[in-house]
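Questions regarding the structure given below will be posed in turn.
A single protein chain has been removed from this complex, and every other one stays in its place.
After this line comes chain A, so read on.
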């Protein structure tokens, strides 16, 4: 039996800091087939960015970071691979679009030269002229007008949307099989956000890449993702096909996320329902279910919520919650769904 294109098994990422050990990601497992899109949602500090950086092996340069588990990309295991092997894949077979393109691009080098650099590091035999043509071609593909002229501009001379397009051109210049987009639209105007998402979707169709879309915006996930992973306190607490997850969300935290999402078809007088409380400290996670301090239903399960870590169960659409499935379904139908 062959593995999925990307398979992550029991991924753990921890950082040793002066304040203690930060358990940023705990026992995360998920997989993704080529050409599909996985959405990872969660609050700040839920472990979604740390997970994506772990896929690229970018924690390796941090001496205080420890990554364990397995990451299989196209039948190749990455956690135990050598630095040089992972570096060879980075920017080539797998690449990443970052959140804020202004700070993610070098201020002293032209945008074009940064794309050329990304191309040539994975195509060592290619001369500068060919690489330049390739970069200009990529700038044109992502919809930058006058690409040959913009090639010589610096990141600060681009508008926000154009900058993110250039960032995407840089990420796609080597035809990556896995593209990770870490909140690619957060720093952009709403009108530009839609353009960028369309662009990513079109390019995905064209290149056939697998895409991981990291976001706190459920609207983005609903629009782009085939599957969704909900993370909380460094753990995957719910995952499933997008439609299923939006129609029948299982975890009280997911209910909270959906309830706090503004919707046009909602009555104006209805107020948004925020998830009460704040995200847990990753140095000192709450005992048992990490969500219990914020969960309105924690008391219903006896002591289990406070002492026992819930396990992700349930097949295609799975959830990590101590509540019995029947009770969860009933609660959702009666209390939650009418208010969403």
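Just so it is clear, a contact is a pair of C-beta atoms (placed from the backbone, for glycine too) under 8 Å apart; a residue touches a chain by one contact, two chains touch by 3 or more; residues count from 1.
One rule holds in what follows: contacts and distances are computed from a predicted model.
S.K.: Assuming one chain is omitted from the figure, identify its UniProt name from "Na+/H+ antiporter NhaA type", "ABC transporter permease", "Urease accessory protein UreG" or "Cytochrome c oxidase subunit 1".
M.R.: Missing chain, UniProt protein name: "ABC transporter permease".
S.K.: Which of these, A:103, A:146, A:247 or A:284, touches the one chain of the complex that we don't see?
M.R.: Among A:103, A:146, A:247 or A:284, only A:103 touches the chain that is not shown.
S.K.: Which of A:39, A:92 or A:280 touches the chain that is not shown?
M.R.: In the full complex, the listed residue that touches the missing chain is A:92.
S.K.: So that we can see where the missing chain sits, which residues of chain A does it touch?
M.R.: Residues touching the hidden chain, for chain A, are 56, 58, 61, 87-92, 95-96, 98, 100, 103-109, 117-118, 121-122, 154, 156, 170.
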